[in-house]
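A single protein chain has been omitted; all remaining protein chains appear in their positions.
Coming up: chain A.
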């Protein structure tokens, strides 16, 4: 694997598996390795080159072993982290836009409804004033309570009269 990596990096076809020397192999699968250059007679390839090669092909190496950067660690080679997924418009701005539209719609609706209500009330009171001036409107009063306020509530059912209905036989 390492040989393959070195081959790809330096585009020399001569690096073989035998060029990769292992040492300090432990049971829990960790080891030190050096890469020799067969063309230059057993001199080791500088560490920075090896590092760069590994960094370039890290993904291939990981995939070959079905491991990831967290499970296959190369000491002193920090993994390049995946960039965060950034949508073109930040999500929060979208939600904010929705909420703001709702708020504005609510304000407009309530203010307009209020204005309409006020116009209706003004019209009603001017009508009543006109009628009162003409002396035509008699405000009927029942038991000291004007009928208008009675109308606004749900109708009062006078129990005495509704009981009468039961006396008549139904058809």
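Brief remarks follow.
The definition used in the following text is that a residue touches a chain if its C-beta (ideal position, glycine included) is under 8 Å from a C-beta of that chain, and two chains touch if they have at least 3 such contacts; residues count from 1.
Convention: contacts and distances are computed from a predicted model.
When the unshown chain is looked up in UniProt, the name that turns up among "Cardiotrophin-like cytokine factor 1", "Large ribosomal subunit protein bL20m", "Transporter" or "Probable tRNA methyltransferase 9B" is "Transporter". Interface residues of chain A with the unshown chain, by the touch rule above, are 26-28, 78, 80-84, 91-96, 99-100, 103-104, 106-107, 110-111, 114, 118, 139, 141, 144-146, 149.
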